[in-house]
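Omission of a single protein chain aside, the complex is shown with its protein chains in their original locations.
Showing chain A:
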Amino acid sequence: MSRKRALIADTFCLTKRRRCAADSVTDGAADIRSSLQYLMTMFSRKLFNDSLPPVVLKHQLYSLHNDKTSVDKQVNELRENGELLMFQLGFDSEAFALVFAEDYRTKVLQGEAGRETLGTVEKFLAKLIPGCSDLSFNKEKMLKEFLFTDPEITQLVKSGVLTVRDAGSWWLSIPNSGKFIKYFIKGRKAVLGVVKKSKYGEILKTELEGRRTTSQVKFQMKYHIHDIMGAELVECIQTTSGTLLRYVDGNVN
């Protein structure tokens, strides 16, 4: 008689995990960078006339990788290296936007070309990109550490790289991102509505991807699907026909 010891985890969850559709779960050496690049291909550049860098939300990564803690760790590593920038978008305290630093720099400078704020913005980007991984800045930091003057700070707000947080502090922001946030929230609501209106409040992921999008949904369906899966606005259930998305009651968004 073999004396194999069962792990406690095994005895508590005795149904065998079903093999799920390959594209949604990757284990082992989770490569966040390639996942980010994959998600960024779903970003609709043309919609914003190419004025925005590709933006991805941090929780979209959770829909691709099982271990949220290691995703968080790797994202922080990339931020420390200066490869990735993170932004607090404002509509949800838990929703963070990620942009590759180089894309951000290119687009911002492209937008600033010919304006008088160009010089200040270049100075700000130089301070930001290799060294700083903060999401917001207060007056003291701007004046003492970064050595900006008050009029220069006003110029930065005007150019869109800073938005007001409260008296004397500013969030780091993506210029022209207002439209992005508006379309994003509308699109998310519309996609969630599709799931809710489906029979039994649930729909197969592959079927949702194939549905025609209404005029409310400006982004690619897949982009929104990764968003609602990662933010746990829908329950993801693995079935033999693939991933099933079930509407979760009590959603605010």
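The definition used in the following text is that contacts are C-beta pairs under 8 Å (C-beta built on N, C-alpha and C of every residue); 3 or more make two chains touch, one makes a residue touch a chain; residues count from 1.
Following the convention adopted for this analysis, contacts and distances are computed from a predicted model.
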Since a chain is absent, check the UniProt entry for it and pick the matching name: "FHF complex subunit HOOK interacting protein 1A", "AP-1 complex subunit gamma", "DNA excision repair protein ERCC-8" or "Robl_LC7 domain-containing protein". "DNA excision repair protein ERCC-8"
The listed residue (A:R45, A:K68 or A:K197) that touches the chain absent from the view is A:K68
Out of A:S51, A:T154 or A:S169, which touches the unshown chain? A:S169
Out of A:F124, A:F137, A:F180 or A:Y247, which touches the unshown chain? A:F137
Spell out the interface residues on chain A facing the chain that's missing from view. 1-4, 6, 8-15, 62, 66-69, 71-73, 88, 93-94, 134-138, 165-166, 169, 231-232, 250
